[in-house]
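Note that this complex is displayed minus one protein chain, with the remaining chains in position.
We just call them A, B and C in the order they show up, numbering each chain from 1.
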Amino acid sequence: MDPYEIEFIGENRVVSIIPNFTYEKIYLICGEFGPFRAGLPMNVPLWLAVMLKQKQKCRMVPPDWMDIEVLENIKEEEKRSRFFTKMPNEHYMVEAKLILGNAPEDVPRASEIKTIIKDIWDIRMSKLRTSIDTLMKSGGNYGRLDHLTMMEINSVKPLLPEAMDELYRIEKMTQKTMPTSLNTSTFSQSGSSQNL
Amino acid sequence: MNNSYLSILDILVTNERVPCRFLHDLPKMGFMDPSAAEDDLKAGATLDVPLWLAENFNSSCRIPLLTVDLPKIYKDAYREILNADACTVDMQKLGQHFYELGCYVAKHDIKGETFRQRFRMLMSASVSSDSIGSIQPLSASERKRAAAAAATERALSGWLQRGDCPLTTANMVANHRKRKRAEMEML
Amino acid sequence: MFCEKVIELLKEAERNPETIDQYNDEKIRQVLEEMHSLYKMNLNDANASSDNRSLCATVQVRHTALERNKRCLLAYLYSRMNKIKTLRWEFGSVLPPDVRELLSDDEYQWFSKYSTNLASYMRSLGSDIGYSGIDLTENLKPPKSLYIEVLCMADHGKLELEDGDIITLKKNSRHFLPTSECQTLIRQGILKQIL
Partner (left out) sequence: MDLTDDIELSEDEEISVETVLKSVQCAWQNERLAPEILPHRNDMIECMLGQIQHMERNINKLPKTDLRACIHKMELSRIKFMICNYLKTRLHKIEKYCIPIIIAERQRIESGANYLTPAEFKYAQEYSLNMESHLKSAVLAKLPGTMETLEMSKLAVYPNLQSHVFLKANTAVKGVVLEEGLGDQDVEIELENGSQHILQYKPIAELVKNGKVLLV
């Protein structure tokens, strides 16, 4: 999938905004939101938050985890652990990118936060490469990948699944016909000539 | 890989030549052997024959006409090299379709291990585009895989850097225009 | 060796996976010629081979080459069919003349049939409730904003928008348009999104 399609999926997540206008409830297909009260926080889907922000109709409220201290802890934990730790949400990178990209002024210490999130992302990406390596070495037909987010999983497509497909095929062929002699191909062993 | 009847990849793989020895005379087929002058191909002649032909007439078939020997890349000498360090082998020169052809002719266990070793090299290369050039030339399928991995990497870093999802000209349309422009310039 | 011409044909098709080349009539003719001559030789030798077993083997070898040539020709057509499908999705149901001429007459006929089949499938969507707002060749990317700024790359003439406004698309003119109404023109390279 394209990263923008995963962003699209992540944009359905609900985030908090503070509108600067007052309006009654709005009934969308994906649910009802509002009423909008100027100055009062409320929840909307991320795509709507971005849209309102771009029209300067709201301030974004950074999610709880977008906080230096919380993120530092996550980063330490991620460094320490051999496994992937559970992220504050399944689309943390999408949320970070859209909120910090559209509303940096609404997030205290936005640029530091951006750096830490990028650090966490990088640690996880390099861990991901190590795990893939281990996975391929250990047989390469199954792996458990808890806590990886969809965007992270997407970053190893199509490389990992296709390599596993190819390996499976190669080994399947090997298994099917183990030749007695390695010097000749399987279809040239019985060299007996017979008259046509 | 897709072995279907219409797969161009499979056609190209089965077009690779394998060393064969003919068991019988083949009248009027002398032209298959460029070094022979006779009209007929004589029993005992050894020559490289495309796999699709060899496969149809090897000794496991109804009409055994020839025996097939392993291409050298699958023989002991190379097995040792591949075992020692698969990453140093130039697949572009030695085995454009190493894995795929191997699945037809060399059904022993070295390919899996070679694949694993070289996969690692491929993966580390795909994250930094400059190192792709520095690794030993790849087989056709490895090249394809490396290109796909690089495309994923590009799409991801593109996404990380920009806010919008740009709409662009369709691929075929853009390429058609590009080519036309190039043709115009040549005139 | 047998079947060399047809392999050139396939390599040619593979070389530019992202564009379509001129249908190679000449090379196809040569392959067909090879096939006809193999077939003829086989007919002659098959009659003689009843008492000559090694000639029988020669006939078999030629027959294998015939089958191989056939497989390759069909693979060539098939790979082009896939590209022609892409043309339908990217250029639309009317091909520009310079693209049209890359196809053989048979291929153009196939293109038209493909296009008709697709159109009738798309008409079926929502037909139960009389809704016709779904065009599968549009809405290709996740929407990001309702309006975008575009630059016009070629003189295209008038464009009527859904709300009834009519604008003129002149080369190098800039416009602020509803995303849903300029996607196709962007895909066709007539408009370019300004970022």
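Everything that follows uses one rule, which is that a contact is a pair of C-beta atoms (placed from the backbone, for glycine too) under 8 Å apart; a residue touches a chain by one contact, two chains touch by 3 or more.
Everything numeric here is computed off the predicted structure, so don't read it as measured data.
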| item | value |
| --- | --- |
| Partners of the unshown chain among those that are drawn | A, B, C |
| Full-complex contact with the absent chain, from C:Leu146, C:Ile167 or C:Ile194 | C:Leu146 |
| Where the unshown chain meets chain B, residue by residue | 2, 4-6 |
| Absent chain, residues of chain A that touch it | 1, 5, 8-9, 12, 21, 23, 26-31, 47-48, 51, 55, 57, 135, 139-148, 150, 153, 157, 160-162, 164-165, 167-169, 171-172, 174-175 |
| Missing-partner contacts on chain C, residue numbers | 28, 32, 35-36, 39-40, 43, 66-67, 70, 73-74, 77-78, 81, 85, 104, 106-107, 109-110, 113-114, 117-118, 120-121, 124-126, 128-131, 133-136, 138-143, 146, 163, 179-180 |
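As a convention for this text, only the chains that are shown with their structure count from here on.
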| item | value |
| --- | --- |
| Whole-Å gap between the CA centroids of chain A and chain C | 35 |
| Euclidean distance of C-alpha centroids - chain A vs chain B, Å | 33 |
| Intercentroid distance (Cα basis), chain C paired with chain B, Å | 26 |
| Sites on chain C at which at least two other chains make contact | 54, 57, 141-142, 145 |
| Per-residue overlap in chain B, given as positions that touch at least 2 other chains | 24, 63, 65, 165 |
| Touch list for chain B against partner chain A, complex | 1, 18, 23-24, 55, 58-60, 63-65, 67-70, 74-76, 79, 99, 102-103, 105-109, 111-112, 115-116, 119-120, 122-124, 126-127, 141, 145, 148-149, 152-153, 155-156, 158-160, 163, 165 |
| Chain C - residues contacting chain A, complex | 53-54, 56-57, 141-142, 145 |
| Touching residues (chain side chain C, partner chain B) in the complex | 1-3, 7, 10-11, 13-14, 16, 18-20, 41, 45, 52, 54-55, 57-58, 60-61, 64-65, 68, 71-72, 74-75, 78-79, 83, 86-87, 89-91, 98-99, 140-142, 144-145, 148, 179, 183, 186-189, 192-193, 195 |
